[in-house]
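Have a look at the structure that comes next, please.
The complex appears here minus one protein chain, its other protein chains still in place.
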Amino acid sequence: MNVVVWNENRHEKSNPMVAEIYPNGIHGAIAEFLEEDQIHVKTATLDEEDHGLTDELLNETDVLIWWGHKAHDEVKDDIVEKVHKRVLEGMGLIALHSAHFSKIFKKLMGTTCDLKWREADETERLWVVDPSHPITEGIGEYIELEKEEMYGEHFDIPAPDQLIFMSWFEGGEVFRSGSTYQRGKGKIFYFRPGHETYPTYYNKEIQRVIKNGVKWVNNVNTPAPVYGNAKPLEEITKKQVKQ
Amino acid sequence: MNVVVWNENRHEKSNPMVAEIYPNGIHGAIAEFLEEDQIHVKTATLDEEDHGLTDELLNETDVLIWWGHKAHDEVKDDIVEKVHKRVLEGMGLIALHSAHFSKIFKKLMGTTCDLKWREADETERLWVVDPSHPITEGIGEYIELEKEEMYGEHFDIPAPDQLIFMSWFEGGEVFRSGSTYQRGKGKIFYFRPGHETYPTYYNKEIQRVIKNGVKWVNNVNTPAPVYGNAKPLEEITKKQVKQ
Amino acid sequence: MNVVVWNENRHEKSNPMVAEIYPNGIHGAIAEFLEEDQIHVKTATLDEEDHGLTDELLNETDVLIWWGHKAHDEVKDDIVEKVHKRVLEGMGLIALHSAHFSKIFKKLMGTTCDLKWREADETERLWVVDPSHPITEGIGEYIELEKEEMYGEHFDIPAPDQLIFMSWFEGGEVFRSGSTYQRGKGKIFYFRPGHETYPTYYNKEIQRVIKNGVKWVNNVNTPAPVYGNAKPLEEITKKQVKQ
Partner (left out) sequence: MNVVVWNENRHEKSNPMVAEIYPNGIHGAIAEFLEEDQIHVKTATLDEEDHGLTDELLNETDVLIWWGHKAHDEVKDDIVEKVHKRVLEGMGLIALHSAHFSKIFKKLMGTTCDLKWREADETERLWVVDPSHPITEGIGEYIELEKEEMYGEHFDIPAPDQLIFMSWFEGGEVFRSGSTYQRGKGKIFYFRPGHETYPTYYNKEIQRVIKNGVKWVNNVNTPAPVYGNAKPLEEITKKQVKQ
């Protein structure tokens, strides 16, 4: 399985606080804990040529993890089209946190993906609402994060195929913070936590969910649909009789 | 309730067979049967200025019905954006038949919306799989159409929120031919039948389904979500204690 | 439309605090506000013969509202069977609050319907997560109840067909507090609020949701499926050719 962690990697350069928390970038931190499980991981970032997402790389990628925030608009439309095509062909996608507003996520959802937000160092508690889902393997009834950014409903997404986590926030809001979608042959997992100013991606339970997510979105060898004009599989003869 | 029936209205001009079946256009035929129920209906077509979809009209439209086929690409992107915005704001949308490939439907779905097809004068039988759904009111276990174009799976759409009809085709295929989606405040109904060379929209059961669909997608006065930065509804005080 | 409000009506008899809040019983309070909308309402209670649910009444009932709590086990199994049959035939069902543990709701869900709970006079805030749903008509982004019993996840229900409300509780939990299901021809709405020691059913927004729910679960004249051995609709002749 080939995993690519894509990161905007801008906060890390402009905000010393973020750079201190994630000295190797958010992509670096995510790649590190995935590699613990002998997963083959590459990283790519916005400021590389083609944002690091060459055709060669995309074609061999099984799972793409996406983190972006303040430069969504700088992601080139042709790259978004290529990623979109690959998802429909079966490449798994994990959209993390502020990737809710990324071009690729919005294109796959068909909605604005807008939400409420607040930075107030408040507690988030992610409750498991589907304990049958493999993405919850190895974690407890809930994950508690002492300080996170708040994302609140209404979250303008299609009704998820599967709703796995619902967040409680200290300031009074709730949020559908773990949800899955199917698009074409591709599987998509949106997972809310991970504001750049908190060390969320070092949390072992959050890491476990992302690892589980990588396994879950990875889609091996399912059927390739055929589209377009199709010959009949059965004789169409009765109509003459009826006439 | 204000309903607008939008039609490409090109086959009617170029193909005498279609013109004979639908002398007032497909939009005219649909408007006629809706008006039987005292529904206020307007029509709009591709070749009008702004495709007949002015801001004024769109803003007062509760339900938009869309039929298009061979000129999807001629629909201007800015009009698609406006229709998309109105759907998210709560305008109901009914996409008929080949509107599966319309820009607006594809944008709302996030997928290619591709499928198999064949024109072979074959029987279609639409089976009701959700007899609790108001869209099935007044019809029987299935609707049989003696001759229709075939649409076959795989249909590249997100898993429908509600699957209402499944079609059987004489040539050996099946199709999810009646399905609903929610996007923002808007409700969407996709309904398969209605190839331009068949008199499908004169079928009383098909008319009944579309009438039911109009009622079902019409969304009255549901909450307007507020997005963006949000003040807390509860005091966020505990964090200082914890530190 | 004929609506029946069924209530256990035991707390009202044994707990003076409840009797003071609901002098005509919870069923009486619910019937009263429904009647404001010219809905035809009857009530039935546990201690009546057949719990007030005669065959005649059930057969003419379009929507049944159910409130029960401490005497679920006293509801006779044959009455539960009759209600179950009527739901599958198309009678709408609204299960309120502690009716999550009623025999009829558990039978329709197929799960334990267990949950977390706490009586601590805490704030509940019901957030709308599906602003396209008619059950949310006329209310705001959320409904706030100053004091309610807490119900917390995990709520052991099947994934709802539609999730409409998610509750935030002051003590740190969340809950899927408004959800819908389809079973046979019947539509079901579960709505969480309404602990007997709080005046929740006098809240205008809660009343609005229940009124909307009544309209939504009411199912008029959808198809009656035919089951059992079925003659073919098409000739089955090809097999001989193949052999």
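Chains: A, B and C, in written order; residue numbering restarts at 1 for each.
Going forward, contacts are C-beta pairs under 8 Å (C-beta built on N, C-alpha and C of every residue); 3 or more make two chains touch, one makes a residue touch a chain.
Predicted model only: the values in this text are computed from it and were never measured.
Colleague: If I consider the whole complex, including the chain that's not displayed, which of A:25, A:184 or A:213 touches that chain?
Modeller: A:184
Colleague: For the chain not shown, which residue from C:2, C:54, C:123 or C:203 touches it across the whole complex?
Modeller: Of the candidates C:2, C:54, C:123 or C:203, C:123 is in touch with the missing chain.
Colleague: Go through subunit A and note every residue touching the omitted chain.
Modeller: With respect to the unshown chain, the touching residues of subunit A are 90, 123, 125, 128, 130-134, 136-141, 161-162, 170, 182-187, 219-226, 233-234.
Colleague: Over the whole complex, note the residues of subunit B touching the chain we left out.
Modeller: 125, 127-131, 141, 152-155, 159, 162-163, 166-169, 172-174, 176, 234-235, 238
Colleague: Considering the entire assembly, which residues of subunit C contact the chain that has been omitted?
Modeller: 88, 107-112, 114-118, 120-123, 146-147, 150, 152-154, 156, 158-159, 161, 170-173, 181-184, 223, 225-234, 236, 238-239, 242
Here is the rule we go by: only the chains that are shown with their structure count from here on.
Colleague: Farthest chain from subunit C, comparing Cα centres?
Modeller: The chain lying farthest from subunit C is A.
Colleague: Answer with same or different: of all residue numbers used at the interface between subunit A and subunit B, are over half used by both copies?
Modeller: The interface of subunit A with subunit B is built from mostly shared positions.
Colleague: For subunit B and subunit C, let me know how many angstrom lie between their CA-based centres, rounded off.
Modeller: About 31 Å, centre to centre.
Colleague: What is the distance in Å between the mean C-alpha positions of subunit A and subunit C?
Modeller: 35
Colleague: Counting in whole Å, what is the centre-to-centre distance of subunit A and subunit B, each centre being its mean C-alpha position?
Modeller: Computed value for the inter-centroid distance: 29 Å.
Colleague: For subunit C, write out the residues touching at least two other chains, lowest number first.
Modeller: Within subunit C, the residues that touch at least two other chains are 125, 128, 130-131, 141, 162, 234.
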